[in-house]
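Just below is one structure, and these are the notes that go with it.
One protein chain omitted, others in place.
Take a look at subunit A:
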Amino acid sequence: MIHSLFIINPSGDVFLEKHWRSVIPRSVCDYYLEAQRASPNDVPPVLAAPHHYLISIQRGGVALVAVCMQEVAPLFVIEFLHRVVDTFQDYFSDCTETIIKENYVVVYELLDEMLDNGFPLATESNILKELIKPPNILRTIANTVTGKSNVSSILPSGQLSNVPWRRSGVKYANNEAYFDVVEEVDAIIDKSGATVSAEIQGYIDCCIKLSGMPDLTLTFVNPRLFDDVSFHPCVRFKRWESERILSFIPPDGNFRLMSYHIGSQSVVAIPIYVRHNLTLRSNGDQGRLDLTVGPKQTMGRTLENVALEICMPKCVLNCSLTANQGKYSYDPVSKVLLWDIGRIELPKLPNIRGTVSVASGADTAGANPSINVHFTIPQLAVSGLRVSRLDMYGAKYKPFKGVKYITKAGKFHVRM
């Protein structure tokens, strides 16, 4: 299991360490740092050092490196590390080096509570929050006056119940339940504009502020769409299997209720097209670039926050382009051309064209850059998923309910 945890900042300093078993010298991180130096964006998550195994994740600019001594499922450790970062984000609203340093005492208490002898003890955010109160200024002042502490002395009731994810005694003046249905389109479009592969990855995020112990039921108009689903532990699997409805006692606060996958076998609507033309070396050291973006299969909605990111071939020195909409920037070091378009208003199609200067004598054949496309479409779930109703049992009040749909580009990729 997990022996020790080191948190490392981008410059390679170990700024926090915690040991659950015997103390392991931090020099063991050198193996990680070495791999990181070799290729900063391509560190394998599991590294084998002579006597230790380093399992690491990178998030929010910091790297969490767990040290194990024995055979362990790598996903066990990776999932746990992600859960640690999630918890930090939940507590401090973000997980960066400065924030961890500012809250090191709470961080340390959390780590101590989450892992016992290398095995997870309490990872549910609702339970942790009862054990260790998240820091906020008001409470700090109150504590100094009253002499109370942030650490609870009684066991959170959730630990023992069958619904460990929900804390007890929740009370709100306004009872609200919001659901965000977010769908991300992953696609690879080839040179000619044909779709090589397309998938939809969707999730339903909730923000639930309901008093007492509400029992919710969420039904869909067309639940047969889902290819594959995964649920928060609160969802009753049996009812999903038999009736295709989500029945659950929700945790308090924000959480991801389910995520689903609509695979490459089904037909996925591609809501955007990019017409591109890049010729390097049309005359001398100048090449030409011409890009046009337009909507396609958007079901009447507008595309917003459209942005194109092109990783140019190494030989491109600079670009001088004119866009009829939005702004562009080119970074000659990383060779990334970024074109921020914004909203696409028909009938005008955004277009960018101009010349690119190419290093003389460089080999331009075979360089095939690709375009990463970003966009969002509000009020649309591209798969056609619709929530039909939300029912609540087990509480007397009438909650305020809301469902929001949004479609985004996931890994949307156009090859040039």
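Going forward, contacts are C-beta pairs under 8 Å (C-beta built on N, C-alpha and C of every residue); 3 or more make two chains touch, one makes a residue touch a chain; residues count from 1.
Following the convention adopted for this analysis, contacts and distances are computed from a predicted model.
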item: Chain not displayed: protein name in its UniProt record ("GPI ethanolamine phosphate transferase 2", "Protein prenylyltransferase", "Coatomer subunit gamma" or "AP-3 complex subunit beta"); value: "AP-3 complex subunit beta"
item: Full-complex contact with the absent chain, from A:E34, A:D116, A:E176 or A:D331; value: A:D116
item: Residue among A:T96, A:S259 or A:S357 touching the omitted chain; value: A:S259
item: Hidden partner chain, touching residue among A:N222, A:N277 or A:N368; value: A:N368
item: Contact footprint on subunit A, counting only the chain that is left out; value: 1, 14-19, 21-23, 26, 39, 41-42, 44-46, 48, 51, 53, 56-59, 68-76, 78-80, 82, 101-102, 104-105, 107-109, 112, 116-117, 119-121, 123, 140, 144, 147, 149-155, 157, 159-164, 168-169, 186, 188, 190, 196-197, 199, 201, 212-215, 217, 227-233, 236-239, 241-242, 247, 249, 256, 259, 261, 263-265, 311, 313-314, 363, 365-368, 370, 372, 391, 393-395, 410-411, 413, 415
